[in-house]
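Let me begin by handing over the structure; questions about it come next.
Left out: one protein chain. Kept in place: all the others.
To keep things simple, chains are lettered A, B and C as they appear, and every chain counts its residues starting from 1.
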Amino acid sequence: MLKKSPILVCAVCGVFMITQYFITAEPVTDLYRSVLDWMQIIFVCALLVGIINVILRQVRMASRPGRERIYPFITLFGIALMVILGFGWGIARGSPFLWVFDNLQAPMQSTVFSLLAFYVASAAYRGFRARRAESIILVLAALIILLGRVPIGEIVSPHVPSVVGWVLAVPAVAAKRAILIGIGLGMTATAIKVIAGMERAYLGGR
Amino acid sequence: MKFDRRFIFILIVLAVMIPLLFPIDLPVAITDETRAVYDRINVLDSNSVILMSFDHEASSLPEVRPLAEAVLTHCFQRDVKTVGLALFAEGTAIGYDILNDVAARYGKMYGIDYVYLGYRPQYSAAILGMGESIRGVFPADYDDTPYDSIPLLSGVRNYDDIDLVISVADGSLPTYWVEYAQARYGQKIIAALAAVMVTAYTPYVDAGQIDGLLGGLKGAAEYEKLLGQPAAATRRMDAQSLAHLSIAVLIVIGNIIAFAVRRGKRITEEGRS
Amino acid sequence: MSELGTWITALLTLAIYSFLYRDNPFYRAAEYLLIGLTVGYSLVISVKTVLWPGLIVPLVSGEVAKIIPLVLGGMMLIRLVPRLSSWSRIPLAVIVGAGAGVSIPAMLKARVLQQMGATISHALSLNGIIMLVGVIATILYFYFSREQKGLLQPIAKIGTYYMMVFFGATFGYTVMSRISLLIGRMEFLLGDWLHLVPR
Partner (left out) sequence: MGGGRRFFARAGSGFLFGMAILFTLPEKAIAADWFAAERTPELVAVVVCAIAILVSVYAARRRRFYVRPLAGLTAIDDALGRATELGSPVVYITGWGGDLARPTTMASLAILSHIAERVAAYGTRILFPSHDPMVASAAQDTIRQGYMKAGRPELFRAEDVAFVTQSQLGYAAAVDGIMSREKPGAVFLLGTFEGEALILAETAHNVGAVQISGTDSTIQLSFFLVACDYTLIGEELFAASGYISGDPLILGAVRGQDILKIIIVALLLLGVLLGGFGVDVIADWLS
């Protein structure tokens, strides 16, 4: 029963969600909203499972002897800190929970994000190889935007911004539209396969 | 050909750090896109109400904050009534801070000149809901003052009373503003975007779905220049320029080296045969 | 308190940047701390903003309809017992099916129909024609049923050129964003922390 019924559930949910898009009747939109609510709750429950597994994994790691065991303690400390602060003093403005978020979590996230500035540079160095027509165009387009959208390019020539504007507004948009159309078709085809029960990788089948 | 990429990292650090310590003040030219946004806001006055939505996360703050500040400065200079809100949880407190900071500079009164509604999850539902009734989506503001007791909001029912929506975003939120507020209710929208999203939204400007697009730190710097008030973005433009230049140089050097290596290989191969 | 915050932030920032040199205990400590904080954060936020107001409160106040998400959520939670984990396939199927269903009309509208409409309505100009050629050539690049030979070869080639312009332009713009973020962090280190530049 647990082999077939998920496929049926999937098909029913899928067809309903397509149908509701075209229907304005109150009961249907209400059901649609409920399904969205269910999805949120299922997600949170899955999150709980995931978090419990994270904690169990860290506890297991921490119980192995060796110098490495310090790290899982740090993770467990982080989880405990947020949970205690969050449930103890609330999450409103001015709460210690938000203080930790503002002074630890958010800046660390921004820092990880800013690693990209370095990676962008090293990727640019090794990845742009102007060999064939395609890659020459790729390199030129990148250089034009790189230099054309900061004051340096404007010093080189006053026409640079309008060239950049044209590249962005015409050829780049054309390619983007076509890529989006392709992706739209690919997604639709995949979604139809999923609803029709042909694509079942998520259930362990194929 | 293996090359220690840490040299590249050092180059980038220097390219950013040196101009911050020793500014060069490169001139900033104004692009048409930025001027269009400026002109769009410049026709508003004290009878106009705008909705400023902070649709971004904390991690992109260095880029988004100058954009938001520049546009807000302009709005407050023109005495435009400003209603702030957030559709990402992480943007909520940030939006509140930015709005209060800029408002304080212009001596604006909370509740009369500007107001902050706070955060609502489920952005598509929130955007759609505001088309019917903003009060329905936000019964009270961020400080829990009831909607009806805020003077600024007394004449504001839904998008009909909003002259312009400005979405300050680092991701795909403006798409939802376009699909729900613009397509369904004809709301005019301006997007102030992190540069990474600019190419994603030029088609929308092209199709007339977005009225104007302000992009990245450069866009913010241009706006500061139009306002005649250089601030954070202008200050950072030198570092931005130099870093871009370094990356461009890296691309060129990478190609020269690769070309030389290829030629070298060909010559030795020819020598062997 | 804010001075303490600045110092903690600065040290954590440096710990993360140390990864650029190579993986090391400082980075690893920061990494594990970040995992812990973010996991704790999402636990608190989702229980407080979704589970509590969306399930527990309505259930307690007698909303019978909430039994459905309760059961579905329960099936998900049962995954913690490996032997019973196949029950979680039902809620998984709900998410997958509903997600697929929602996306079909939405994707077709935003990604296919609107893009087609915009291409056609602006086609009667030089730029419009350049655009039309690009859109068609790029779509045909993704034509899988034939080898890219004969007539299809030059068309697909043109499509590739357009795509390369787009990718190059996107790369350039994204570099702008990423550099701005680094400048932001640098201003923090040099300004807020070391007071070497004005804020």
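Remarks
FYI, a residue touches a chain if its C-beta (ideal position, glycine included) is under 8 Å from a C-beta of that chain, and two chains touch if they have at least 3 such contacts.
Just so we're clear, the structure is a prediction, and the values are computed from it rather than from any experiment.
The shown chains contacted by the absent chain are A, B, C, with contact judged over the whole complex. The chain that is not drawn here is touched, among residues A:62, A:84, A:155 or A:192, by A:192.
From the options A:84, A:112 or A:136, the residue with contact to the unseen chain in the full assembly is A:112.
Although one chain is not displayed, its contacts with chain A can still be listed: residues 4, 7, 11, 15, 18-19, 21-25, 28, 39, 42-43, 46-47, 49-51, 53-54, 57, 105, 108-110, 112-113, 115-116, 119-120, 122-124, 126-128, 138, 176, 179-183, 185-206.
Contact between chain B and the unshown chain involves residues 5, 59, 171, 196-197, 199-200, 207. Although one chain is hidden here, its contacts on chain C can still be listed: residues 16, 19, 22-23, 27-28, 30-31, 34-35, 37-39, 41-42, 76, 79, 82, 88-89, 92, 95-96, 98-100, 102-105, 107-109, 112-114, 116-121, 123-124, 132, 135-136, 139-140, 142-148, 163, 166-168, 170-171, 174.
Convention: only the chains that are shown with their structure count from here on.
Chain B has its Cα centroid 20 Å from the Cα centroid of chain A.
Chain B and chain C have Cα centroids lying 18 Å from one another. For chain C, residues that reach two or more other chains under the stated contact definition are 20, 45, 110, 115, 118, 166, 169-170, 173-176, 178-179, 181-182, 184-185. Taken residue by residue, chain B touches two or more other chains at 9, 12, 16, 59-62, 195, 198-199, 203, 206, 216, 218, 240, 243-244, 247, whereas all remaining positions touch fewer. Interface residues of chain C facing chain A in the complex, by the touch rule stated above, are 1, 5, 8-9, 12-13, 16-17, 19-20, 28-30, 32-48, 50-51, 54-55, 65, 68-70, 72-74, 76-77, 79-80, 86-87, 89-108, 110-112, 115-116, 118-119, 127, 130-139, 141-142, 159-176, 178-179, 181-182, 184-185, 188.
Across the complex, chain B is touched by residues 20-21, 45, 49, 110, 114-115, 117-118, 121-122, 166, 169-170, 173-187, 190, 196-197 of chain C.
Here chain A touches chain B in the complex through residues 33, 36, 93, 98, 102, 106, 109-110, 113, 117-118, 120-122, 124-126, 128-130, 139, 142-143, 146-147, 149-152, 154-155, 158, 161-162, 165, 168-169, 172-173, 176-177, going by the rule given at the top.
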